[in-house]
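A single protein chain has been removed from this complex, and every other one stays in its place.
A, B and C are the chain letters, set down in written order, and residue numbers restart from 1 in every chain.
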Amino acid sequence: MIKKVLVANRGEIAVRVMRSCREMGIHSVAVFSDADRSSMHVRYANEAYHIGPSPSTESYLDQNKIIEVAKKTGADAIHPGYGFLSENATFSQRCKDEGIIFIGPDKEVIATMGDKITARETMIKSGVPVVPGTNTDLNTDELALKTVAEIGLPVMLKASAGGGGKGMRLVKDEKDILSSLRSAKSEALASFGDGTVYVEKFIANPHHIEFQILADQHGNVIHLCERECSVQRRHQKVVEETPSPLMTEKIRQEMGEYAVAAAKSVNYVGAGTIEFLVDNDLNYYFLEMNTRLQVEHPITERVIGIDLVKEQIRVAQGEKLSMKQEDVVQKGHAIECRIYAEDPDNNFMPSPGVIKHLTEPLGLGVRQDGYVYEGFEIPIYYDPMISKLIVWGNNRDEAIQRMRRALYEYKITGIKTSIKFLEKIMETPDFISGKYDTGFIEKNDTFLFEKRKCDSDCLDISMIVAMVDYQKRLKNTLNQDVSSNGESGWKKFGKKTSMNRF
Amino acid sequence: MIKKVLVANRGEIAVRVMRSCREMGIHSVAVFSDADRSSMHVRYANEAYHIGPSPSTESYLDQNKIIEVAKKTGADAIHPGYGFLSENATFSQRCKDEGIIFIGPDKEVIATMGDKITARETMIKSGVPVVPGTNTDLNTDELALKTVAEIGLPVMLKASAGGGGKGMRLVKDEKDILSSLRSAKSEALASFGDGTVYVEKFIANPHHIEFQILADQHGNVIHLCERECSVQRRHQKVVEETPSPLMTEKIRQEMGEYAVAAAKSVNYVGAGTIEFLVDNDLNYYFLEMNTRLQVEHPITERVIGIDLVKEQIRVAQGEKLSMKQEDVVQKGHAIECRIYAEDPDNNFMPSPGVIKHLTEPLGLGVRQDGYVYEGFEIPIYYDPMISKLIVWGNNRDEAIQRMRRALYEYKITGIKTSIKFLEKIMETPDFISGKYDTGFIEKNDTFLFEKRKCDSDCLDISMIVAMVDYQKRLKNTLNQDVSSNGESGWKKFGKKTSMNRF
Amino acid sequence: MEEIWKKNQYEPILKSDKMQIEISKENIESQVELIEQDGNQYTFSVDGKMYDLNIVMVENGAYSIIHEGKSYNLETIPGDKPKKYTVNTILSTYEIELVDAASRYSRARQGDEDATNDKQIIAPMPGKIVSVMAVPGQEVKQGDTLVIVSAMKMESEYKAGTDGIVQEVLVKNDDTIDGGQIMIIIE
Partner (left out) sequence: MEEIWKKNQYEPILKSDKMQIEISKENIESQVELIEQDGNQYTFSVDGKMYDLNIVMVENGAYSIIHEGKSYNLETIPGDKPKKYTVNTILSTYEIELVDAASRYSRARQGDEDATNDKQIIAPMPGKIVSVMAVPGQEVKQGDTLVIVSAMKMESEYKAGTDGIVQEVLVKNDDTIDGGQIMIIIE
């Protein structure tokens, strides 16, 4: 039985993992960098250890330091969250060697799924549809030209070891094939030390739909239905929902079976995600497998009624899955919005800084997974995601209305955030009708980035309030009350404003 | 179609109603007393009108003022919440006369259910079991002695117009019958202007179990299963859960059918609750009907998957129920804890004051319905409930673990609250095993009120931190930075603490 | 890179800082001494027992403390007098007083006051006066109800703590009062 878990991560996912640990009576150990001493995961954990400077390469990615803390504290297991070391085959093996349970799959599985050509081959062997293309390195010009001719333009050249868009080239025109191949290879070599490049059919504006799977150490594998993740900017998911508005029960069952087959083909253990590209005719192709928890896992938790972190921990300690495939029923509809510290009006430029004031949405059907608080400074070193807002409704319409209500209540001052942009998405006709694909933001950019304005009363009132605030601050500064009881004025206004004496 | 709703209430229930209005695209109108200008419901509403001084008799209970605001703003409907005017037959009729929809039942229904003898008679006619007793006024000593002899001691004498424990007397001994009768009658006359007193069998430490019902204007009535409300202090519910740990599927179906029959017997329309007393042998007796939304309605919403306020509004505008009885399925387990501004160590004395610091529980399976914020002063005029914390789990064990986790995260400083007392309830063996009745708090008082202490390290650290804080405040006072940019120091510490320059 | 997170964020407090600290109702009185400070990293002695602590104020009045790897969260709420604190720990709440010469003196005086406490009727919380039953000069007996206060739907009766003569009545009907306010003084 796992009694103590080291969470090798930070931010909202570290807190989210620790919440489930606490509910299971498992002690949690936080690790933190210089920039994160005041971070919520440090405050939330039972124990907390400093592991190095702010850059993640010197802290959250430092395997030695993390293993050292795990051994010192006697942690039975390490939960890697997502990002950082979560898909690092070496780290998985390292934990095993040290006698610590890695809450995630084995080295071999991560390695297989991490190499795109190997993953494609494995899927093809198990009969899972993949994007038309080849699994061989395009190592000669002749082979490249011949292969592209067979598949038909447009195609995507992809580095086998690739990721983050590097070593990828879209080719629309025959004359560009060889030059694109050469630049893809050199970029792949520079980025990953491996110049292997293969080719796939290019699918324009596909849907991005993924299936959550769960597998135990006893060969049981189930899927927990799909998540629709097509609202993306710069290949970064912004809004996710389940069920997918595109999905039919028949296709769900088919794709779900393929997702299970994919997991079985690599003897997968734990929680994982099979990502598919889907075109408007509901043709679907395996894209990749993520061998970890996804950012958007809460929407699955909500419609299925499961705690995926608890399932990960139970599987890791050898228990059998608590659900069978026939128990998996989606109830209602869930949507997640990712709240980023960024400026949507300025090309989504990150906006780190101090949270001055925070009002979080509450009430029926609203879940929030975040980690910031008033006075917290969002560090410049890590992902700009502040929190995830998840709503549930009896149906898709209610979920959208509830998300609009929750976003209306959500107020963060001190930094720029994506909240108003997300509100616009919830009002976009293509989103409301459910007819959207990965081209959504581009297609609707006029509507999405249109500046909204107050009416003239609201504008006038804004000016008036600025003037009132200025006068009040001026007066406060003049009359600054240096009281000896040390209350030093903070939140004192609260007392002043709401205390009516009579 | 209802387009604008006046919410004739304050606090968490006003905000909760407005949330559903917002999701339905309905404008909300707040009314507020002197003490509530800064209250969240005023901030949340689309419109807000002052209706009088702080005492509720001069504001939230002032029918004329509320009707006046409704007419001035063109509100189609009034939602009364719970308490205040929610069970006021005159107000229901007044709204009708003014052409405003009262979101609740008609005058006749409220009147019937408000008089205990009439309610008992109505239930008996419909075949709903009631506590053994009589429906007649004990207007002579002979009748009283004879009736009590038939029922058998102990008995409870009750004022027909009663409420809030007034005009009630428990009689255990034959010699006390007549003196108790006389004092009950005089108290009833003084309190309600009606000295009618009847007698019921006294059930010691029963379970308090209630059924939520929903009825439309077309004769459709369904029940949404039970809520177990036996954790009470001074007849005030503290913790509620659904399903009841006591319940069997057979009894649930029986009681549910009686609840529906009870509602049908008065041609009920809207959301209502049938309360039962249940003994340990699962004998159940009609206690009373609440013709309004209950404080604890969210646990039903969670396991059934419904928004009861939306249903109330839909029913009020003539729509049919969205669910049939066969669609009603409980999924998982929900628990609600009521967070009060009170001191459990001092006989639950109310503890109004300014909220200095607030950390609210978030994450998977947690819902919070509150209305306070940092700097808000809880007024002395109204109910001391700050918020309701509702959790859901796949099963009862998980729900209890999640509630413990959520209470751990919940931090309110500046006032005393019931949070730590609720944590103790969640750890009480009788609660964990589900074997409890309305005698729970009394039976477990040693465990519940036992003072917990930090270990010696924790104590020493508390002293050290007090000293560090004192020194810091002293220094801040000396160096008070009267900066001209008007930031005046608030939340500046946030900047200072988390900004590491290097 | 050095361990910046330990770096100084406040000015160091004096090395000679040393205080008598008491926890009311727990009969605990300890000598707390700051031995060393390097930024957020403190060494304290409490009655001779040494503590190495990393202490950061993360929100106003909310402290995160790491002690031998354990993560503690405490909240400090300044009392109505300087050097008095309420400290919330995860399990309990403590009333803490920092004692020096000045507060020793004031505590001694307060000790006198405590002795006369049953001669004063003090409101334990804010509320509204429903009814005052005492007038100055009136003779009262211990247990006589002298004032009724209403707060949050509850009415509480306040009784004379001793036999005596009502000296002062400081409230009247419908007054709104603060917690801690003296309502009636008996001689």
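As a working rule, a residue touches a chain if its C-beta (ideal position, glycine included) is under 8 Å from a C-beta of that chain, and two chains touch if they have at least 3 such contacts.
Only a predicted model underlies this, so the values are computations on that prediction, with no experimental measurement involved.
In the entire assembly, the chain absent from the figure touches the shown chains A, B.
If you put the hidden chain back, the residue from A:Lys3, A:Lys172, A:Lys320 or A:Lys411 that touches it is A:Lys411. Contact with the omitted chain, checked across B:Glu58, B:Asp137, B:Asp176 or B:Asp430, is made by B:Glu58. Touching the omitted chain from chain A are residues 341, 346, 349-353, 356-357, 359, 380-384, 408, 411, 413-414, 451-454, 457-473, 475, 491, 493-494, 496-498, 500, 502. Residue-level contact of chain B with the missing chain is found at 29-30, 32-35, 37-38, 42-50, 52-54, 58, 72-73, 373-376, 484-487, 490-491, 501-502.
One rule holds for everything that comes next: only the chains that are shown with their structure count from here on.
Between B-C and A-C, more C-beta contact pairs are found at B-C.
Centre-to-centre separation between chain A and chain B, using Cα means, comes to 38 Å.
Once the centre of each chain is set as its mean CA position, chain B and chain C turn out to be 33 Å apart.
Computed centre separation for the pair chain A/chain C is 46 angstrom, with centres defined by C-alpha atoms. Multi-chain contact residues of chain A (touching two or more other chains): 34-35, 37-38, 373-376, 484, 486, 490-491, 502.
Looking at chain C, residues 1, 4-5, 56, 58-60, 78, 82, 176 sit in touch with two or more other chains.
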